[in-house]
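Missing here: one protein chain of the complex. Every other protein chain is in place.
Right after this comes subunit A.
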Amino acid sequence: MIFTETLTKKFSSITAVAGVSLQVQQGDIFGLVGPDGAGKTTLIRMLCGLITPDSGSITMVDNAASGESSASFGYMPQKFSLYGDLTVMENINFFGAMYGLNGTIINQRADEILQITNLFRFKQRFADNLSGGMKQKLALTCALLARPRLLVLDEPTFGVDPESRKEFWKILYQLNQEGMTILVSTPYMDEAELCKRVGFMNNGRLVVVDSPKNMKSRYPYRILEIKCASRQPEIFQGLPEILESNFYGDKYRLVVQEAKIAEAAVVEFLQGRDIPLYRLKETKPTMEDVFVALAEKEVVEWSMSSQPVN
């Protein structure tokens, strides 16, 4: 559906997007993840035709709509960008008119989408007075008015409470099942897990593209989970066998190269300090672990050398 080739965009000295070649297939839920300033928004804006790339090409095709070279798409920018001083319905009517829809169709579709997004009761409320989650749903409603085949969302759930985020993703899944292709950027790793395919961006480059499952199986390290009497967050830092350690209130997550060697080292370390060990086990890596590794380690080398394991 979307093909880009060595897409590049510079802002004076910063290369926001560097040679990104991306493919989003029809029916995908493609997640774009990466740290702040990775270039996600810039890439999305180029895809939407809002900014011109310095070099590279973008092709958008819609196989279902035969003969059309560019697909119609809905876009939800990172920043809330509807009119706060208009009501929910006024916003919908306005953007519907922008898409050239007539009043009857707008009303009919609005009713439909507002049912799905649970905003029906708030039709007459000013957009400024909606909660963060409701605002995002309204923006989604407006983006869906033209019945796009492709939906592009830039961090749609940023700053939204967990309950609303879940609901939002439910809607995305429903839309995807109805045949809509979705490109979504997100800072949340649990959301990355929900995507069919994920592209990881860092410093303007698209480092890895794969399914979450493959990404996790390609993870080059092992994870140990430890519960012990210590509450010191930094206690395991400095052990040579441990690459990284994080403390989550009641347990530690350690990133290690060799599980067996590291386990032994941890046991010995704790015994040496008379700290009782309650539990020690290896766990599966999460997307969070994958991205921490991708962002911090020699990611290029890793993605080039490792083979996908199915």
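Everything below uses one rule, namely that contacts are C-beta pairs under 8 Å (C-beta built on N, C-alpha and C of every residue); 3 or more make two chains touch, one makes a residue touch a chain; residues count from 1.
Definition applied: contacts and distances are computed from a predicted model.
Visitor: What name does the UniProt record list for the absent chain among "Phosphate-selective porin O and P", "Cytochrome b561 bacterial/Ni-hydrogenase domain-containing protein", "ABC-2 type transport system permease protein" or "Alpha-ketoacid dehydrogenase subunit beta"?
Guide: Hidden chain identified via UniProt as "ABC-2 type transport system permease protein".
Visitor: Considering the complete complex, identify which of A:Gly49, A:Pro162 or A:Gly179 is in touch with the unshown chain.
Guide: A:Gly49
Visitor: Among A:Phe73, A:Phe168 or A:Phe236, single out the residue that touches the unshown chain.
Guide: Residue touching the chain left out of view: A:Phe73.
Visitor: Could you please point out the subunit A residues that touch the chain left off the display?
Guide: Subunit A touches the missing chain through residues 45, 48-52, 73-75, 77, 79-86, 90, 93-95, 97-100, 139, 142, 146.
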